[in-house]
Every structure is written in structure tokens, then in C-alpha cells.
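Got a structure here, written out as C-alpha cells. Questions coming.
Missing here is one protein chain; the remaining ones are kept as they sit in the complex.
Order of writing sets the chain letters: A and B. Residues in each chain are counted from 1.
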Amino acid sequence: KDPAYVVRLGSPTMNDTVHHWMKLFKEGVEKRTEGEMRIDLFPASQLGPIQRQIEAVQFGAQEMYTIPPEFLAGIDKRFMVVSAPLMFEDLEHGFRTVQDPEFSKFMFELGANKGIIGISMFCADPTSYTFTEPLQTYKDAEGRKVRIFASDMERETIHRLGATGVPMSLGEVLPALQQGVIDGARTTVSIFNAFKFYGSAKYLLKTEESMVCPLQFVSRRWFESLPQDLQKILLEEAKAADIATHQFALGFLADNYKSWVDNGGVIVELNPEQREEMRAKLEDVGKTVADKDPATAKAYSQLRAIADRTRQ
Amino acid sequence: MKSIDRVVAWVTSGLHFVATLMLVGIVVVNAANVIGRYIFNRPAETADELMIFMLTIAVFLCLPRCTNEDAHIRMNLLRDRISGKARKVWDLLLELLHFGLAAFVVYVGAPSVAQLFSWGQVSEAAKIPMWIVHSVIPLGFALACVIILLSIVRLLRGWGRP
């Protein structure tokens, strides 16, 4: 039979942790609603660039999207705090924190008066760097041109490391690396692999200072028009998919490091001493950036407190 | 009608002038970004976004003039073989279609812009209020609507193009 409700769910990438979540969510919801609701998946930015899909969900032109919250900073600056370096120790800690009811309530409601409601959150990948030239430690990144996503947190992070941040869309990064327009890139190992950076920028500096934790959100206008039981199913299935995806994410990360090396890439690990040094440099990036705006500063200390509580 | 035509021509040329400024702006920002990054090791972090927005603004500000001067790209193979009353009806239907589409964009776009304004939404990098950039779409199409209506009046009265 024809479904009474169709959900268009978009994401920026494909065949990764987020895509895995989407498939689980689709399966769960369609089964629970016995076909009354259908979830159509549109990975790989098929429905448009990131900022435009966010707007589409705000307007109710698209029902659902999944993106790390720092991309939502144009809606509310406070979304950026999740991407602060050292907010989370690792994927495990990140997951524990974003699943904390107090933390998730804050994130889910943050965009409510701008048309979006969060329904789930997990942590997919840690960020690292790749470079075209070999390096020994994070200090060798100094003076190099590194592609970043132009968020305030990334700018400050890259500045602290003494490198130059070059904002650039993902599609341009590889040719820019090959021709030497830039010397490196900051993003996640799964994206390094997906774009085959090991061919031209094979030195992966494993820093893992920030966790990429996608927020799944729906159009408020649309969500509130749904019957209560369907709303409940969406929330529950999203949560179930979070938990299953977390296990997947851990394996996926390990697989990605392995496949980086299998493809000829080199992983540069920081020794404990270097790691501590780097941590000291980056420790107050989150606070420094957040302090520029009172509401963001408040959100940062609030969420940071939850993260510290779940740190173990 | 003549004075209306003059006003329309003046307004649409003015918008075309602004669009040209935008194109100049793209050239300047692009050069500044390349020089800044390569020579001074300081890339303009907002350059990509600015250039994309300037192109968007330029395109939709050009739309009224293109409509006014009947310069839209189209296939006239069949249309040119028709003349007289049939051609008039034919053109009238095309103008009505064009009006309907343009009006629909205004109908959907204007509230969207108002919404972005009330949300205070800003762009990612340059923190430009999004309602300003978005507004060129309903603005361009609203002017196109006026122009198409004038054209319909002209067709019905049997007047030629200005």
C-alpha cells in the first residue's frame, strides 16, 4: 500500500557511519509503522549543498537531515560548541556525552524556534590531518596551508597549531593538494579514504582532537503535524539506530585506519609527550571561541560540565 | 504607457548595473584571495561564500531586464511560423505561463525571506544576513511579474513592444 507519510532524509556523504545510521533508521521506522511511513534516503548531498538542505528543513520543504552541529552555527552560534577540541576524549566518551539526557535535550531544542528539532545524536569520527609532505609530529604542521571548514572553532584550532587555515569546498581539496595550492587538510579518516587522499597526501597526522557527532533533525513544522504515536516511533527508532551505529562506528574507524595503511598511506602517531603538548595548546580553544558571545560562553560551560561528568 | 515603459527601462537597467558591479566584485575578491593566500599566506576565509552570493544576486537582478527586453533564451522554430490572431493567442498563453511561474516564486519566496529575517539567520563564513541574499529571488521575479503583465496588456491592446 502507499505510505501516508514520506520522509526525505538527506546527508552529505555516502557509505559511511551516517549512511549506516540512515539505513537502520529507515528499516526500523518502516517496520514499526507497517509501511504507513516511508523513509527515502538521499545521501551524498543529492538534495543540495549542506546549508541549503538545512534551510529546506527549516522551511519544511525537506523533512529530515543529518549533519554535525557546527554546520548549524548560522542558525545559532551555540551549535558550534560540540566541535570544540578536547571536548571529548574519544568516540566512546563522545557517545556517552551526547546520549546524556541533559546534553541531548539542550542540543535537540536549540534550533526549535528556527524551525528544526533534533531527534538523535551519536559520534561518527574523530578529526585528524593529512599532509603531502612527511612530518614527525604536530609541530611540523606549522606554517603549512591546511584546508579547513570555515568554522570559528576550526580557525582557532588551526591557528593554535601555527598553520594557515584555507577554507575550501571538499570537491576542490584533492586537486588543490596535488598541485600544492594547499599542503594538507583537516577532516576525518573516513573522508580521507573516501576521497583517496592517500594517493597525494599520504601522511596522516593522527591527532583526533575533535569528535564529529552528527545531529539528526527534523522540520518542526512537519514533525508537529504528525500523530503522537508516529512522533514517538521516530524518536525511539532514532535512539535505537544511535546505539547500533555507535558499535558500527568503532569498527568503521579501525577499518579506516587499516585501509589507509593498506592503500599506501602513512600514519604519524603522537607520542604521549607530544600529545600532552598539543593538548595544552588546544585546551582552551573552545572557551576562547565561545567567550566571544555570552550565550555561547554559557552553553560551552554548561555542556563542558556534562562532558567532564561523563569523562569517567 | 510610454512613461511606464521609461520607468521600467530605468529600473531594470539600474539592476543590471548592480549585477555588473557584482561581477566586478567576483573578479576582485578572487584576485584578492589568490594574492592573499599565495603571497601573504593569508587566505580570505569568506571569499568563496561572497563570490557565490554575488553571482546569485547578479543573476536574479539581471532577470527583470532580460524579461523586459524579451531576451530569454528560447526556441522560436515553431512560433515564428505562426502569425496573425493565432500567434497572438499563442504568445498570450506563453506570457500567462511565464507570469504564473514568476508569481509562484514570489508567492513562496517572499514568506521564506520574511522567515529568514525573523530568524536572524546569517551565512556560515561571512555572517551575511541570509534574508538579504535570498530576497533577490522574489524581488527579481516580482519585477518580472509586473513586466509580463505590461506585456500582456500590450498584447491585448495590440500594441508593439516598447
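Just so it is clear, a residue touches a chain if its C-beta (ideal position, glycine included) is under 8 Å from a C-beta of that chain, and two chains touch if they have at least 3 such contacts.
Note that contacts and distances are computed from a predicted model.
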Legend entry - Undepicted complex member, UniProt protein name, chosen from "Formate dehydrogenase subunit beta", "TRAP transporter large permease protein", "Isoquinoline 1-oxidoreductase alpha subunit" or "Fe-S cluster assembly ATPase SufC": "TRAP transporter large permease protein"
Inset, instruction - Would you list the chains present here that the left-out chain is in contact with? - result: A, B
Inset, instruction - Taking the full complex into account, find the residue in A:E55, A:D76 or A:E156 that is in contact with the omitted chain. - result: A:E55
Legend entry - Touch with the omitted chain, as defined above, among A:F108, A:Y129, A:F149 or A:F195: A:F195
Legend entry - Sole residue of B:V8, B:C62 or B:I147 that reaches the chain not shown, by the stated touch rule: B:C62
Legend entry - Option touching the unshown chain, where B:V34, B:L92, B:I128 or B:L150 are the choices: B:V34
Legend entry - Interface residues of chain A (partner: the chain not displayed): 3, 5-6, 8, 14-15, 40, 42-44, 46-49, 51-53, 55-56, 59-62, 168-172, 174-176, 178-181, 194-196, 199-200, 222
Inset, instruction - Mind listing the chain B residues that contact the chain we can't see here? - result: 16-17, 19-20, 22-24, 26-27, 30-31, 33-34, 38, 48, 51-52, 55-56, 58-63, 65-66, 71-79, 90, 93-94, 97-98, 101, 104-105, 108-109, 112-113, 133-134, 137-138
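Convention: only the chains that are shown with their structure count from here on.
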Legend entry - In the complex, chain B residues that touch chain A: 37, 41-43, 45-49, 112, 115-116, 119, 121-125, 127, 130
Inset, instruction - Would you mind writing out the residues of chain A in touch with chain B in their complex? - result: 51, 55, 58-59, 71, 73-75, 113-115, 143, 145, 150-151, 155, 164-169, 181
